[in-house]
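Data block below; observations after.
In this view, the complex is presented without one of its protein chains, the others remaining in place.
By letter and in written order, the chains are A, B, C, D and E; residue numbering begins at 1 in each of them.
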Amino acid sequence: MKISARNMLKGKVKGIIKGPVNAEVSVELPGGEVLVSIITSKSVENLELAEGKNVYLAIKATNVMIAID
Amino acid sequence: MKISARNMLKGKVKGIIKGPVNAEVSVELPGGEVLVSIITSKSVENLELAEGKNVYLAIKATNVMIAID
Amino acid sequence: MKISARNMLKGKVKGIIKGPVNAEVSVELPGGEVLVSIITSKSVENLELAEGKNVYLAIKATNVMIAID
Amino acid sequence: MKISARNMLKGKVKGIIKGPVNAEVSVELPGGEVLVSIITSKSVENLELAEGKNVYLAIKATNVMIAID
Amino acid sequence: MKISARNMLKGKVKGIIKGPVNAEVSVELPGGEVLVSIITSKSVENLELAEGKNVYLAIKATNVMIAID
Partner (left out) sequence: MKISARNMLKGKVKGIIKGPVNAEVSVELPGGEVLVSIITSKSVENLELAEGKNVYLAIKATNVMIAID
């Protein structure tokens, strides 16, 4: 499957906090930065996410903002 | 200013395509990956974005999806 | 590839309006309803979208609102 | 009321999981597919959502991605 | 119609820039602040938006970020 979302980053799951509806998944990029994703707890189960698992982060370009100092 | 968006990545503007309403801004991360952002053309002007400028990409955690192979 | 977005709908591309940055893609579902997607014009090229092509619509659950009469 | 969101789909509430802040609402479309929406638990109360209730799903076109096999 | 989006603000259309796909609509709130909305140019037509028209801005709570100085 190939998706229209323009941004895909490789990473490894570093931690998961599961709530009754949503979960917070921390993913470490190869350079060491940690990004955070909120998906449903059901998606965490569907994708069998667990610490150490290799994943991709997918982000639609419209959802990327730009900031300057 | 400090914002609730959990994800901030440093980068450098690599290219800008300006349309009448929206613009596509490509930003290169230190590791070489290029991420793409869609913001308004007016924001490109407000932030005086141009090739080579140092910027941050800001992404709300809800807008980060996870994919697996 | 499997993605955390909870909603996937099969459809067929019915029309594309390409602007300099974004494109509007109309997709017909099997039941006849037509849904509209805004993606970058570059994604239209990357996915080689054209009228009649079979596609999936992917929608993160957070982006689905509910309305009542 | 008429809204700018381009996509409106009729459906029937099939299930609700309520958390302290957000709720996951499953909605069955006439063709049998089930879509999932995350809204606040307060919105579930405001709209008096319950199993079997007729609703519309409203989705802004920018939030619809396209995928291919 | 009543929608799950938690935030509704009354305003008056102040200006419209129409592109081939998207349009930028400026809306003035009663207090004088001007908010900006990007919707499809087709939605501008569907809602017959024009300068001076009374409208509501609708914003899903997930899409509201918080910043501090």
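Here, a contact is a pair of C-beta atoms (placed from the backbone, for glycine too) under 8 Å apart; a residue touches a chain by one contact, two chains touch by 3 or more.
Bear in mind the structure is a predicted one, so any value in this text is a computation, not a measurement.
Remark: the residues of chain A touching the chain excluded from display are 17-24, 36, 38, 62-63, 65-69.
Counting over the whole complex, chain E has residues 3, 5-9, 24-25, 27, 29-31, 33, 35-39, 43, 47, 49, 53-69 touching the chain that is not drawn.
Against the chain not displayed here, chain B makes contact via residues 1-4, 6, 37-40, 42-43, 46-47, 56, 58, 61-62.
Here is the rule we go by: only the chains that are shown with their structure count from here on.
Averaged Cα coordinates give chain C a centre that lies 23 Å from the centre of chain E. Note on chain placement: the centre of chain C and the centre of chain D lie 17 Å apart, centres being C-alpha means. The set of chain B residues that touch two or more partner chains comprises 3, 5, 19-22, 24, 36, 38, 60, 62-63, 65-69.
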